[in-house]
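Take a look at the structure below.
As you look at this complex, bear in mind that one protein chain is not there, while each of the others sits in place.
We call the chains A and B, going by the order they appear; numbering starts again at 1 in every chain.
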Amino acid sequence: MSFWLRRLARLVVVLVCVSFFSYVLLDLLPGDPVTTIAAFAPASVREQLKHDTKLDEPIPAQYWNWLSKFSRGDLGNYYRSSGVDKVSTDVGSALPVSLQLMLYSMILTVLLAIPLGVFSSYWAGTWFDRLVNATAFGAIAIPDFALGLVLAYVVGVKLRWLPTSGYVHPSNGLLKHVKSMVLPATSLAVGQIAGYMRLLRSDMIATLQEDFITMAKAKGMPSRRILWRHALRPSSLTLLTVAGLNVGALIGGAVVIEVVFQIPGMGLLLATNIRAQQFIAVQSIVAILAIGYVVVNTLIDLLYVKLDPRVRSVRTAG
Amino acid sequence: MTLEGGVALSATFPDPSGAAAPAGLEVSPRKKLGFGGWFALVWLALVILCAVLGSILPGVSSFNTTFLDAASSKPLTHGHILGVDDNGHDTLSMLVVGARASLEVAFGAVAAGILLGGSLGLIAGYYKGVVDLLISTVFDVMLAVPALILALALVSFLRGDPQKTHWPAEVVLIIALGIVSTPVLGRITRASALTWSQREFVMAARAQGAKNFRIMWREVLPNVLPALFSIALLSVGIVIVAEGGLSLLGVGIPFDQKPSWGNMIALFGQSNLRDAPYLVFAPIICLFLTVLSLNLLGDVVRARFDVRESSV
Partner (left out) sequence: MATTLRARHRSTIAVAVLTFALVASACSGSGSSGNSGSGNNTSTTPTTAGTAQSGGSVTWALPAETSGGWCLQEGQLAISGIQVARAIYDTLTVPDATEQYKGMLAQSVTGNAAHTVWTIKLRPGIKFSDGSALDATVVKNNLDAYRGSYPARHPQLFIFIFKAYIHDVKVVDPLTVEVDTVPWVAFPAYLYGSGRFGIMGQAQLDDPATCSSKLIGTGPFMEKSWKRNDQFVAVRNPNYWRKDKNGVQLPYLDQITFKPIVESAQTLNGIQSGNVDLALDDNATNIVAYRQLEKDGKINLTESLKYPELAYTMFNVTKLPFSNLNARLAFAYAVDRDQENKLRNKDVSPLASGPFGPGVMGYLADPGLPKYDVAKAKQYVAKYTQETGKPLEFTYVSAGTDPDLLKTVALIKTYVEKAGLKMTVKAVDESQGINQALGKQFDAIGWRNHPGFDPDTEFVWWHCNNKVVPCDNLVNFGGFNDPVINKALEDGRAESDPAKRKADYETVNRQFAKMVYDGWGWEADWAIPASLKVHGIGNLPLPDGSAPFPGFTSGIDPAGVWVTK
């Protein structure tokens, strides 16, 4: 039990730190935040900004004010010359779009990385393995946004198979939606596929040398069955590990990819608001992304522990 | 723990998966440089040469020199090997001059990360206990924010109102990306320092009454360096890429001040992909080859010095 408590405590500490970090960003702003955010807005808007953020009070009070609002889903406001507007409305429509993008690229990753990893481990050392490995090594060195531009040119501009950018909501046609997401999801997935595949491969090579596999082979079990049933199963933990590793990259990647492909998700929203100097909104979006990342990582961690009880003892000890 | 180590590395920028992937079973005892290694060395040397010499090189013009009459020329026309952009800048020259801005940010940020993360990691690994706990927690928290998001947040807030910022864009980028690479470099240093401080010669030095600082500096640090160096190589690649990502998000180095590979990709990628794709592909290829080379060299260094990420 104490293990779970520890995890929980750790989670709380990290969440507090991360949220505090998101909050104090505002204090990093050179000069007066009100002037930076709402330079020429009407006095009423400026007053409300001051009031909403409690800028005159000490930082702990500011933070508490922000945190209690944030935890109730109040993500602050835009303070524009044309008035004050809720940030949460935009986040509400942007978040699902980002999640779609990340989900699709996860699906692509799993669909491609597992077979590639399995076969290259099975045929380790063959030309297939070498080819896949070399490609993966290269793929890792291509930034996802660069790959996105290359794909947009080749598939979009030259071949005209898919749109080079833009997003179509599923309600406006599922096929159009999928078409609009293929290139962004692919650009985001390629690096991930390479990462997953390489780890899975080395993991499986080790597994394939273990006794129980040799036994199974000796018993005359078909190699396909050995490969997919027996050898892959222990690697599920590795896959989970990689998933944990890659969530951060996925989030960061999605942010840039959304800008490249003009997908109206959290990344585009973030970029738009940075340009418009709407730093209250920027702060909230950063907090959401960071907290989302912490939560997902914790979940993966817990799942990991659940699947492999050995970890619990090691971790409790450490 | 693999998991923790993995998180450390992966929490880097957009594309860390490769960096995170351990060499696995292939930990070959003494890896020779090989073709890849040599290629990497030659390419990196070339890039550094370009960055240092810039427009001094023959055939390379400074960013202020424009060829307006030849604007939008395709490659290999009007005496411009890689063509000219639509504002009259020679593409090849921009690549050469742009290498400098890209490398300044990358080396600057990683140097800052090494300085800050390296020393913190060294202290944590050497002293252990509460100090270690404290520093490790700081690293943990920093890694709890996706790296690119952290960098973006830092850059945009440090920059504030672009009308009034006094710091040059590069300085802001170096500070932000330096902070982001701190926990990554710090962790590997800590892990390595942790192992080395338990070795006999360190114990011996301690027994002889050597000062802690001296032991860290003279005994531990030299042994930690290979691990730090191999990760630093990867980090340089990651930071170069991050600069490009930040340019796309609108907070990179402004193109009108000086070109960098990142802002070239961002600017031309968003406006010339159709009519002049070479303007986009040229910096992409440079970026790709550089990151590839850094990854290759990182692998070689790791294999040579038997740095195992699983120890992170």
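We take it that a contact is a pair of C-beta atoms (placed from the backbone, for glycine too) under 8 Å apart; a residue touches a chain by one contact, two chains touch by 3 or more.
The structure presented is a predicted model; accordingly, all values stated were derived computationally and were not measured.
K.L.:
Decide which residue listed in A:33, A:163 or A:253 touches the omitted chain of the complex.
P.N.:
Residue touching the absent chain, from the options given: A:163.
K.L.:
Who touches the missing chain here, A:62, A:105, A:133 or A:180?
P.N.:
Of the listed residues, the one touching the omitted chain is A:180.
K.L.:
Pick from A:254, A:269 or A:291: which residue touches the chain that isn't shown?
P.N.:
A:269
K.L.:
Taking the entire complex into account, which one of A:172, A:209 or A:236 touches the absent chain?
P.N.:
Going through A:172, A:209 or A:236 one by one, A:172 is the residue touching the chain not shown.
K.L.:
Determine and list the subunit B residues touching the chain excluded from the picture.
P.N.:
Residues 64, 66, 68, 71-72, 86-88, 162-163, 250, 254-257, 266-267, 270-271, 273-275 of subunit B touch the chain that is not shown.
K.L.:
For subunit A, which residues lie in contact with the unshown chain of the complex?
P.N.:
Spelled out for subunit A, the touching residues are 39-43, 45-46, 78, 80-83, 85, 89-90, 93-94, 156, 160, 163-169, 172, 176, 180, 262, 264, 268-269, 272, 275-277.
In the analysis below, only the chains that are shown with their structure count from here on.
K.L.:
How many angstrom lie between the centres of subunit A and subunit B, each centre taken as the mean Cα position?
P.N.:
Between these chains, centre-to-centre, one finds 21 Å.
K.L.:
If we count contacts the way the header does, which residues on subunit B are in touch with subunit A in the complex?
P.N.:
Within the complex, subunit B touches subunit A at residues 1-3, 6-7, 9-26, 137, 140-141, 144-150, 152-154, 156-158, 160-161, 164-166, 237, 241, 244-245, 248-251, 265, 269, 273-274, 277, 280-281, 284, 287-288, 291-292, 295.
K.L.:
Mind listing the subunit A positions that touch subunit B in their complex?
P.N.:
Result: residues 13-14, 17-18, 21-22, 25-26, 28-31, 35-36, 39, 136-146, 149-150, 152-153, 157, 164, 191-192, 194-196, 198-199, 201-203, 205-206, 241-242, 244-249, 251-253, 255-256, 259-260, 267, 270-271, 274-275, 277, 279, 282, 286, 289-290, 293-294, 297, 301, 304, 314-315, 318 of subunit A touch subunit B.
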